[in-house]
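The complex appears here minus one protein chain, its other protein chains still in place.
Take a look at subunit A:
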């Protein structure tokens, strides 16, 4: 069974994100970049399925500039078999990403697509769902456990107030939640081997997909700085403040 895993290159989760001086965009010029953490979990899950004998080939896909090759190499070093970069300098919206992934699915014919549930930059949480919609496939989002059979999968989802266990038929799209697994440390021999694994680069235009933006960004603002705390005299004052000022109780 072939698995496609889309991976996105985002600002590293440990970097404190800043806006550019003119407020036009997030300043990513010199920030450390890494694989989106949810996508890392997706790659890890695919590798575990392969190691368990439930999956065959793993194809990692990224969409973006040539710089995205580093996250694809990271996926290959973790254990993906080959990689595809759809090259574009444009920043795409989730629908455009989903449309492109639909084309990738048409070419690769996987039985399963495992996506991160969202990327830590856009936080849209849409591409996986849209891809399932475009393909007419079942979707199992926010997976915290995945059992794969030959014709279907059982997925435990994290929902408000508990867990939901659902069964989906294959082919399907699964999106990963944080607790699905802990991605492994890549070994040095695998980093070396990753250099020799195939990484294809295809220009975005070759897919003939309309990826023009449908949204307009009106403005960006940094969160308000946290103001200094105050010291309360006693529990009664604390309760009063929580009740009357913060209005949380």
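Keep this in mind: a contact is a pair of C-beta atoms (placed from the backbone, for glycine too) under 8 Å apart; a residue touches a chain by one contact, two chains touch by 3 or more; residues count from 1.
Throughout what follows, contacts and distances are computed from a predicted model.
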Query: Can you pick, from "Putative D,D-dipeptide transport ATP-binding protein DdpF", "STAS domain-containing protein", "Acyl carrier protein" or "3-methylmercaptopropionyl-CoA dehydrogenase", the UniProt name of the chain not shown?
result: "3-methylmercaptopropionyl-CoA dehydrogenase"
Task: Please pick, from A:73, A:117 or A:197, the residue that touches the omitted chain in the full complex.
output: A:73
Message: Please output the residues of subunit A touching the missing chain, sorted low to high.
response: 14, 29-30, 32, 70, 73-74, 77, 185-192, 194-195
